[in-house]
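Note that one protein chain of the assembly has been removed; the remaining protein chains are unaltered in position.
Showing chain A:
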Amino acid sequence: MVTKTEEKQLNRLESQVDNGGGGAWEYLCLVRKLKVRRSVKVLKHGLWILNDSKKRSSLGPEEWTLYEQVAVAAMDCQSLDVAKDCVNVLQKKFPESKRVGRLEAMLLEAKGSWGEAEKAYSSLLEDNPFDQVVHKRRVALVKAQGNLSGAIDFLNKYLETFMADHDAWRELAEIYISLQMYKQAAFCYEELMLSQPTVPLYHLAYADVLYTLGGIENLLTAKKYYSITIDLTGGKNTRALFGICLCTSAIAQLSKGRNKEDKDSPDLQSLASAALEKEYKQRASDKLSALTLAFKTLKVSS
């Protein structure tokens, strides 16, 4: 994940380049380093550098990296002829390169010729079974064709070898959620929380999954995770605040007869609902009445 300072620097460079100041090359290098997906800008500024032969030659050997970056951005924006040109230039320069082979396969994938792209990726993987990028492109290919269970199979096999790759775990979790396999999604989110415990997004998603699974144990755990999210984001996460209110009311409903959980829940719920009301007053005061109505239906004390 990109840190705040890096994001600020990136945005500053982007606005500088957009308004005509220099620094296009630094912007492109930063995008490449942070692996951010800003394909429209990359395409525009990259082409601006590449089409001017003076600037292109001033880059020296970095020119080819720029070609690769612009090719991928072009494929992302569906300007396939630009991508094809870049790939052809790279092919002429590096005829036997695996990296260029990967770009060609990506071009096939972008064009939509699934069978050929699949063949190209498989042959690349035979040459080098440890190429993580090609593995992941294959998963993306299968997913784009709509074959989610195939994508799950490929991802699981990939994760058997490369089990420390948190991006892959995240992708797997999202696929599981879209297929409503919540238990497996919970497992993936647990992996993510282990490797990156300071990212509130994963705690929030885990809490959501637990709340969806239901059952009093899961609801209690979900409430804890919503609280962690609020803690990590300094109280600003509206979704987590809502999550707490919903959890407590669901728990109250499920445990109608037994009342052993009453130690901290009224406080927590009233705090959460108070915080929500304050936020709505600040940001969307016209929806405040809808909020109070919702609270009343949930029988939330505020």
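In the analysis below, a residue touches a chain if its C-beta (ideal position, glycine included) is under 8 Å from a C-beta of that chain, and two chains touch if they have at least 3 such contacts; residues count from 1.
Just so we're on the same page, contacts and distances are computed from a predicted model.
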From "3-ketoacyl-CoA synthase", "Phosphatidylinositol glycan anchor biosynthesis, class S", "phenylalanine--tRNA ligase" or "ER membrane protein complex subunit 3", the hidden chain's UniProt protein name: "ER membrane protein complex subunit 3"
Residue of A:T161, A:Q253 or A:S289 in touch with the missing chain, whole complex considered: A:T161
Listed residues A:S39, A:Q69 or A:T221, member touching the removed chain: A:T221
Positions on chain A where the hidden chain makes contact: 129-130, 160-165, 187, 190-191, 193-195, 197, 203, 221, 228
